[in-house]
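Complex shown without one protein chain; remaining protein chains in place.
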Amino acid sequence: MIQITRDPIDPDAAIRQVSSTQAGAVVMFLGTTREFTAEKKTRSLNYDCYPEMAERKLAELETAARDRWPIVECSIVHRLGHLELGEASIVVALSTAHRRDAFEAVQWLMDRIKEEVPIWKEEHWADGTTEWVHPGLPPQEN
Amino acid sequence: MIQITRDPIDPDAAIRQVSSTQAGAVVMFLGTTREFTAEKKTRSLNYDCYPEMAERKLAELETAARDRWPIVECSIVHRLGHLELGEASIVVALSTAHRRDAFEAVQWLMDRIKEEVPIWKEEHWADGTTEWVHPGLPPQEN
Amino acid sequence: MKIEVRLFAVARQLANQETIAVSCPESATIADLKQAIIEQLPELATILDHVRFAVNSDYADEKTQLSSTDEVACIPPVSGG
Partner (left out) sequence: MKIEVRLFAVARQLANQETIAVSCPESATIADLKQAIIEQLPELATILDHVRFAVNSDYADEKTQLSSTDEVACIPPVSGG
């Protein structure tokens, strides 16, 4: 199941959704808003996305993961909008018969999501400035 | 935090316990009771342990994991006694600043727990027979 | 033809618009579109070497040909997850 939402993420709902008597292993990744990046202090985050393409890319990645690993159930939820420190921006949870497949599949999904899915994070630094995060892009003069 | 308990495992409590504004990543593993092992059908499981040593070994493994990875918070809970299909026998959840450390640490802990911690699983097969699971031990005539 | 290009994140911030309409020759490719953007919206020039373009919600390459009905989007390096 794929979801992009402005509501707070409920990791327990994701775990319940993927739990199954066909599975011996559930692995969950939760991305949370960290206070410090190197020495810069974050006050909050904002996430924006290209909604049609983001949903499509997430669905494609779920399908590709199911082709590679024997996944029983899979749930990917990404949050948008304003996030306070400690709040979750993403949950990826899935179940497999054996644990190695579950660890590999969740890591692969997270790696691919961070490369391919058109979602962007805006840092709201504690010093009052804001900055869109674009790995590899030279700093912009605004 | 280490816990060995006869109560049902609450994965959400483990996630809340390890979530932190110092961490950007939470990884959780949940081991659940699978219905089929190869073609044999399980009705339920029973877990027993050597309690003093199991708690000590789990605490040693948490310490060893913290020496290897920059873990912010860690929770390991193992269930004992009678488990129905789908119920969880173990949760390992931990948080780190960056996700690769969290994935590595949880996998390492699960591998070590399955080698070193004196806890045993008894299969109650659907055909009415029971069997202690001892990897590498030749089948016993009872 | 006019190509409508959706902008996100720093691209939207630099252009101060959610969508731009770019004049391109017929059967322009993504490479042609980038050249046209540099001429018409020089404020986006600094990022164009580092962005990808999507056509109808799929990543396109420099040689992808465009038609005026395509949904085109400028995708700066992503940072979700």
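The letters A, B and C name the chains in turn, as written, and every chain counts its residues from 1.
We adopt the following convention: contacts are C-beta pairs under 8 Å (C-beta built on N, C-alpha and C of every residue); 3 or more make two chains touch, one makes a residue touch a chain.
Keep in mind that what you see is a predicted model, and the values were worked out from it rather than measured.
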Task: List the shown chains that the missing chain touches in the full complex.
output: B
Query: Which of B:S19, B:T42, B:S75 or B:S89 touches the chain that is not shown?
result: B:S89
Task: Pick out the residues on subunit B that sit against the missing chain.
output: 31, 47-50, 52-54, 56-57, 78, 89-90, 110, 113-122, 132-138, 140, 142
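The working rule: only the chains that are shown with their structure count from here on.
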- prompt: Using CA atom averages as chain centres, what separation in Å is found between subunit B and subunit C?
  reply: 50
Field: Centroid distance [mean C-alpha coordinates] between subunit C and subunit A, Å
entry: 26
Query: Listing for subunit A: what residues touch at least two other chains?
result: 31, 110
